[in-house]
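Scroll down for the structure; my scribbles are underneath it.
After this line comes subunit A, so read on.
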Amino acid sequence: MQVEKEPKILAILCKWCSYAGADLAGTSRFIYPANVRIVQVPCSGRVDPIMIFKAFVEGYDGVMVSGCHPGDCHYGTGNYHARRRIAVARRLLEFVGVHPDRMHFTWISAAEGKKFADVCSRFTDELKALSGTEKTLARKELAT
Partner candidate 1 sequence: MAKVGVFVCHCGVNIAAKVDVKRVVDALKEMPEVGFAHEYKFMCSSPGQELIRKEIKESKINRVVVAACSPRMHLPTFQKALASQGLNPYLVSMANIREQCSWVTDDPEMATQKAIDLVARQIKRVVHQDPLEDISVPMTKTALVIGGGIAGIQAALDIADGNRKVILVEKSPSIGGRMAQLDETFPTLDCSQCILTPKMVEAAQHPNIEIRVNSEVKKVDGYVGNFEVTVEKKATYVDAQKCIGCGICQEKCPVKTVPDEFNADLNLRAAIAIPFPQAVPAIPIIEPDYCKKLIENKCGVCAKICPAEAINYDDVPMQETVNVGAIVVATGYREMDPAVYTEYGGRKYPDVITGLQFERLVSSTGPTGGELKRPSDGEIPKTVVFVQCVGSRDESKAHAYCSGICCMYTAKHTMIYKHHVPDGQAYVSYIDIRAPGKTYEEFVRRAIEDEGVRYLRGRVAKIRRLQNGQYRVYTEDTLVGRAVHIDADMVVLASAVEPQEDAVGLAQILGIAYDSDGFYTEAHPKLKPIETASAGIFLAGACQGPKDIPASVQQGSAAASKVLSIFARDNLVKSPQIATVDPTACTGCLTCSYVCHYSAIEEKEFGQRQVAEIIPGKCQGCGACVATCKGKAITLAGFSDDEIYEEIVSCK
Partner candidate 2 sequence: MAAIELVPKPVTIKRIIEESRDVKSYVLQMSGSGKMPARPGQFVEVSVQGYGEATFAVTRISKDNQEFNISVKRIGHLTKMLHRAAPGDIIGVRGPYGNSFPVDEWKGKDIVVIGGGIGLAPLRPVIDYVLEHRKDYGKLEIVFGARAPDDILYKEDLRIWEDDKGISLYKTIDVPFEGWSGRVGVVPIVVKDLALKPDGKISIVCGPPIMIKFTAAALRELRWPNDKIFTTLEMKMQCGIGQCGRCNIGEKFICKDGPVFSLDQIPEHAL
């Protein structure tokens, strides 16, 4: 099946900006790869890096996190805290061998439907380029 070959992406999006941006991509009919699975969180500040770790262990090819642009957070400062946390988490994951291109952290506003679709397409392409390399961290079956 074709779908299986597509790299699997987990997108953790904040409810107010990025999820709305993803909705706008839909309303505007911007086509992007069907392999993106969106998880809604109230704010990028809610994103605990554990979620990102788990996603890689569970076998996602790539993880993206997006929230409101700096200064635009619906909750004032959530995205600033997210930025620090995710920056550190990214360094840790890279250190243990997750390829840097498997993580994509960005800001997408509610008005940036196009940007969301573009990011998804570009990210998918980047992950396809990695298809020959090992999907580190990903567990294979129950017992590992």
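Regarding candidate selection, all candidates are chains of the complex that A comes from, given by their letters.
Points worth noting:
Methods note: a residue touches a chain if its C-beta (ideal position, glycine included) is under 8 Å from a C-beta of that chain, and two chains touch if they have at least 3 such contacts; residues count from 1.
Owing to the predicted nature of the structure, the values given are computational and were not obtained by experimental measurement.
When you check 1 or 2 against subunit A in this complex, the one that touches it is 1. On subunit A, the positions that touch candidate 1 within their shared complex are 1-3, 8, 10, 15-17, 19-20, 22-23, 25-27, 29-32, 34-35, 37-43, 45-48, 51, 54-55, 58, 60, 68, 71-78, 81-82, 85, 109-111, 117.
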